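Worksheet for the structure shown next.
Excluded from the complex is one protein chain; the other protein chains are retained at their positions.
On to chain A.
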Amino acid sequence: MKQSFTRMILLLAVFFALGEVMAQGSRVSGKVSTQSEGSPLPGVSVLVQGTSNGTVTDLDGNYSLDTGEGKVLVFSYLGYVTETIEISNRSQINITMEEDISEMGEFVVTALGITRDEKSIGYATQQVDGENLTYAKEQNVLGSLAGKVAGVQVEGASGASMGGTQKIKIRGVNSISGASQPLIVIDGTPISNSNFSGDDGTDYGNLGQDVNAEDIETINVLKGPAASALYGIRGQYGVVMITTKKGKKGSDVQVQLNSSVSVESVFNLMPYQNQYGGGSSQTWRTLPNGDKYVDMQVDESWGPKMDGTLVRHVQSFYPQDPEYGQLAPFVAHPDNIKDYYETGSTVNNGVTITGGGGNSNYRISLNDTRIQGVEPNTMLKRNNVGVSLGVDMTSKLRISSNINYAMNSGRRPGQGSEDGSRYLGQWFQRSLDMERLKNYKYDDGSFFHWNLRRPSSSTGELASFSPLYWANPYFIANENYSEDNRDRLFGDVGLTYQVLPGLKVSGFVRTDTYTQNIDSRAAFGGRGVPGYSIGKYQNREMNYELLAQYSKTWEAFSLNANLGSNFYDRNYTYLSMATVGGLSSPGFYNINGSIDRPSTTNYELNKQIKSAYGMVSLGYKGTYFLDASLRNDNSSTLPEANNSYWYPSISGSFVFSELTDWKVLSLGKLRMSYAQAGSDLSPYGTTSFYNVGTVYTGENGPVNTLAVPDNLNNPNLEPSFAHSYEAGFDLNFFEGRLGVAFTYYQQINKNQILNLDLSGASGYGSATINAGEIRNKGYEMAINGTAIKNSKLTWDIAFNISRNRNEVVELYPGIDVYQYGSTTYSSTTSYLNSYEGKPFGSLVGQAYQRDEATGKILLGGNNIPLYTDATYDFGTVLPDFNGGLQNVVRVGKFEISAMIDFQVGGQFFSRSKMLAVRTGLDPLTVETNDKGFNVRDDVASGGGVRVEGISSETGEEVIAYVNPQTYYGTVGRRIYEDWLYDASYVRFKEFRIGYNFTKDVLGNFPVENINVAIMGKNLGMIFQNAPKGINPAEISVGSQSIGWYESGQLPSVRSLGFNLNVTF
């Protein structure tokens, strides 16, 4: 490797030397600066008119040039009005350049941090300003991209998770395996966006959230392989490029304080019935003395009517309880689930200091966030420190650095149907008083639970106070919590050397290093054996990068060329341990307290990628542009014979507005691109190994065991390839009053590296293979406009929408289905499968059996619906459209903004709803039937659920009434067809009203600017097809890349707050 770097440097040196074109004649030098700020303007092309002789200004705006016979100098720079100056025998010419209004704001940061004129780019990119991302102070900044970028789908997590997983998909699912997370790059440094969450349990969120939202200048989303080609295999699912704010050279010190406070509360909870309480039968259970008691052994609400009958409640069985032995009315507690949630709060304080000296610039930011969650005993604390520096060591050598440090510590709620408090909406008694449960601990240290074994039928006393299926939710929150913390450092140090005018070479060392700790505890006095687990996960990712950038302009031609190499080196280790068989003493949470041999895992992963890449961009008359790039990646995870691969990209743009004089059209551009992208796999997938089993220490001593793993590795893997085509146009009318961007794309991913599910009879559950083809095609459109613009009022509107269609074209010979995942509950399994010839991600499960002729449901002997096996295809989970709409109105010094995002189509299974019905919590279980009776009334006297269908035995049509407990016992457990919901929604995502106090108001007050604002986020669902209480925008599957079933999702959280920003 070292060798190759030396070689690279030598070659680059030769390359630089080519630019050394010397001419003889008189020399002119000078400085170019901006008219507006007077700051130096680097990179300005200075050309002797009528020749190809020219140069480019250096970082300080200085140039020096032999003019030969020339009489006139032409200064040109994209975004500025070209200046033509007569030399008139001067040797010193300093000029200022005026910004070209018509071309303002059209620079974008492209791959490798190269800033380019937007019109020269032959592929779609969409940039979002940092300001636009912090309006509503999203905890996980990636979540604030939702609805703002065409072609980007964000699947979020509830605010109750405090920075839970935000999944980003760009242009659909481009892998049959479902993997689709884009690369996140901050100031050129790729950072990890991995996730320590499982499918359920605590959602620790994706690590991309360590970026401090306050530091972000812009986020640019590189959507297709053409845009991200220079990132190679790491950019195969697109790139989210984050550029942070920087100080400016020669500017005054500016101090900015930012403070915000917000309160969070739950909304959109599921409705519950309030007529029948805990139990499995409407008949009262009685104690030996005849007292009725609430059946504390049953975690369902099929019990007696809550009519105030005097009964023994569960607390009356605790001898240490003041209510011991007493009767109390059996009544509903309509808000008993809502009462569990608290009002959360977020307090955020930040300071930034920016400024610059004559040859340096700096920005320092500090941020402190403290969140109290809406679930009891949950919190998150985060600190960010950001430092960005730049110093010109000499006129040609610049050193720069970005350093970000993030510290998180959290105590977060569990999610998923069996985790934490999530059972409340699924297995619970409507008759329980949450206020009573809140006192979960008696003075003597013993715990109060509600779900216990029944009292002895001889003594009437409880024999056991150990919780049966569920512990008191407050016990779980306060005793069985899990904690996590993470320290992270990421950033870069770089040197840039201006070798020659127009040619600079730079070297960067970039790192992303973190240590993540996670522990969890199961306390004495809860369910099962007490235990403790702890894991320490350490990751170090280094990128060593060399880049040469050359730009030159000859008359009508412009050339940009880049040549670079990158060495990626990742080392990841972890050590995780868990106690087995219990803990030695209460309150002592340590592996040392394990009763049996603890389970431990230590793990190490190493991966390297060596890359070289180049790009040439040619422009003609600012009208025709052509880009070509080529990248070579060598990945250590592929077999040696197949580990080097190449991929090219080519793109072009045609700015046709340059050819017309039609003033209305400020910009008109056509663009097209083609690119290939590749991908490798995780380490250790090409060689075979054995799993280590637990040691069996029996009477004859220890026996150690090893096992063949379930996945079959493959020594012959090849990299997979994606081919993408894209075409589109950008139109800009009335000098930016109206802009339209449209893109059509098609991406074909072939020969993918998949862990293909096998028939287990082959000896393996899956095999890593090259196979398959998946196609995505679609379009995206963004419209930006200023509806009203006058001295008093401006009204900006931004709208975007995208449509993606997906097809799995091919799988593996002999195998028609790729199984992405499955979920089993109560012995009923449903799947997310992909079939050849259909879109990715079909929901598959048990449906009603139907009569072929009429389509009516077939009923069994007891009039309960019959169901198919778990192979019924309900169709894809992928949405049809995604988009968003943002309005910003400025009236005087007020600024009001509001944003909605939406999705059309897509679907998911809701296990929460299914279980709420099955366990008698849902209002459906107390409906009035068509005879006017409550369905829970005795069937013989008019009650029961009306069931219509065709008897499978007689073939006759049947209308029958069935006991709801029996009916939903099957339908709410076996037949997923009924619990399948459309995922369309329109969400009121952000709202903000701000007021700006400027200097003219503040007068002598020693402050430059004060901005106050009221802000709200996740304000409500304007529309959803899914039943109330199930949020289709926050489907809970933790770290899974595809959201396809909802199971005990955390409640939706609304946030309202106040923000104060002071600039000194």
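Keep in mind that, in the parts below, a residue touches a chain if its C-beta (ideal position, glycine included) is under 8 Å from a C-beta of that chain, and two chains touch if they have at least 3 such contacts; residues count from 1.
In this text, contacts and distances are computed from a predicted model.
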Its UniProt record identifies the chain omitted here, from "Sarcosine oxidase subunit gamma", "Response regulator", "Chemotaxis protein CheA" or "Starch-binding associating with outer membrane", as "Starch-binding associating with outer membrane"
Of A:435, A:816 or A:957, the residue touching the omitted chain is A:816
Out of A:35, A:343, A:705 or A:854, only one touches the absent chain, namely A:705
Cross-chain touch to the chain not pictured, restricted to A:34, A:64, A:282 or A:599, is A:599
The one of A:324, A:689 or A:1023 in touch with the missing chain is A:689
Touch assignment to the omitted chain, from A:316, A:520, A:643 or A:1011, lands on A:643
Note that chain A touches the absent chain at residues 1, 3-4, 7-8, 11-12, 14-15, 18, 280, 297-298, 453-454, 456-458, 464, 466-469, 527-529, 550, 559, 561, 563, 565, 580-582, 595-597, 599, 602-604, 606-608, 610-614, 616, 630, 632, 634, 636-637, 640, 643-644, 683-684, 686-694, 696-700, 703-710, 712, 714, 756-765, 767, 812, 814-817, 819, 826-829, 831, 833, 861-862, 869-871, 966, 969, 973-974
